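If you scroll down you'll find the structure; I have some questions about it.
With one protein chain removed, the remaining protein chains of the complex are shown where they sit.
Naming follows writing order (A and B), and every chain is counted from residue 1.
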Amino acid sequence: MIAFDLALAAGILLCAVSALTRRDRTASVAAFMVLGLLVALSWVRLAAPDVALAEAAIGAGLTGALFLRAARRLGPLRPAAGRTLAVPAALVASGLGGGLAWVFASASPPAIYAPLVAASLPESGVSNPVTAVLLNFRAWDTLLEIAVLVVALLVANLLGSRRLVPVSLGEMTLPFARIVAPISILLAGHLLWQGSSAPGGAFQAGAVLAGGLLALVLAGLAPTGTLVVRGALIAGLSGLAVFLIAALGSEALTGSLLGYPNRAEKVWIVAIEAALTLSIAATLCLLFTGFEKRKTS
Amino acid sequence: MTTLPSVLGTGLIAAGVGFLAVAAIGFWRLPDLLSRLHVLTKADTAGLSLVALGAACLTGTPASILPLGLCVLLTAISGATVGHLVARSVTPRGGRS
């Protein structure tokens, strides 16, 4: 298997160089998306399927779509200026990278957290350790992460990012959207439910749902009125609201923030995750489609 | 060890990998976009379907056959649609309308 690992690592580095040096914007974005998929594959090799799922759906899919949209709007690459710094920058960067590789190769990993998580896993209410960490042991971090998502949504809203107006893509995209959108809803529900015991969870489910929604938007099947956008904005903000209400509710019931009542942990976790799935899907979708049809003035 | 399903599964996976290798070589060697697209959409879908069929033979449980079938269905649809869209973007009158 070491040969496969070496080939994969070489492919990842080649894609990264290609994504960051190609002059053609579309080629560079394509290389970035391939990089995301290869990285997801390497994370499966590192026994982290939860993260690999998220990277494949969000890192490769949605980020790539965002980059393609921006590439179209920003126009061709500007001519490079200031070549003088290239050599010192290359030296410093390779020194940092080499030093990091050496440090990690020579250090022995601390084995504190994994046994701790394994020991308290039965109390968490779920059997997938990653979900237990995300929504029980370190639920605070996840709450703040959702706050970051809300801030990004509000920034994009305040900037009044231009609404995406899909060009008609022809008859062929209609059956695609009609098949993919229902399957993505089913898949999102499956990932959400499965997340408590196997790889999956709110982030992966939200990303898959956002992908299905975007297929509908790009095929021109989704309604695009101002009311719909406003409703999606409210749905995007509701994740943080539900999470905060759950935090306050658990404080009132058990006396500790996000310390769920005994033996009802799974219900609380799945309920929060369901709200997060909808909110993440709406947020990601809105961040891609933009908010208002601003006039080009 | 060498039961019929395992032999069949390994053979199917080998055939699928062969198809994918042919697709990769074709993508590398063929001159223009349309012929590359021709290789990618057909050989890739066939290769992936064979690999999935082989994997289904090897595992043999309904719980694994269903997601594998879904994978094949989704890649087949998206491959066909993306191929159509890419081809449409380069044909002279396909750009708009």
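Please note the rule applied: a contact is a pair of C-beta atoms (placed from the backbone, for glycine too) under 8 Å apart; a residue touches a chain by one contact, two chains touch by 3 or more.
As a working rule, contacts and distances are computed from a predicted model.
Not every chain of the complex appears here, and the one that does not is recorded in UniProt as "NADH-ubiquinone oxidoreductase subunit 4L", selected from "Lipoprotein", "Substrate-binding domain-containing protein", "NADH-ubiquinone oxidoreductase subunit 4L" or "Glycine cleavage system H protein". Seen in the complete assembly, the chain not on display touches A. The omitted chain makes contact with just one of the residues A:9, A:186, A:253 or A:271: A:9. When the omitted chain is restored, the residue from A:209, A:240, A:258 or A:284 that touches it is A:284. Think of the hidden chain as still there; on chain A it touches residues 1-2, 5-6, 9, 12-13, 16-17, 19-21, 25, 28-29, 32, 35-36, 39, 42-43, 45-48, 50-51, 54-55, 58-59, 62-63, 66-67, 69-71, 73-75, 77-78, 80-83, 85-86, 89-90, 92-94, 96-98, 100-101, 104-105, 107, 109, 111, 113-114, 117, 129-130, 132-134, 138, 141-142, 145, 148-149, 151-153, 155-156, 159-162, 201, 203, 280, 283-284, 287-288, 290, 297.
Methods note: only the chains that are shown with their structure count from here on.
One inter-chain figure worth recording: chain A and chain B are separated by 27 Å, centre to centre, where each centre is the mean of the chain's CA atoms.
For chain A in complex with chain B, the residues that touch the partner chain are 167-170, 172-173, 175-176, 179-180, 183, 187.
Contacts from chain B toward chain A in the complex involve residues 70, 73-74, 77-78, 80-81, 84-85, 88, 94, 96-97.
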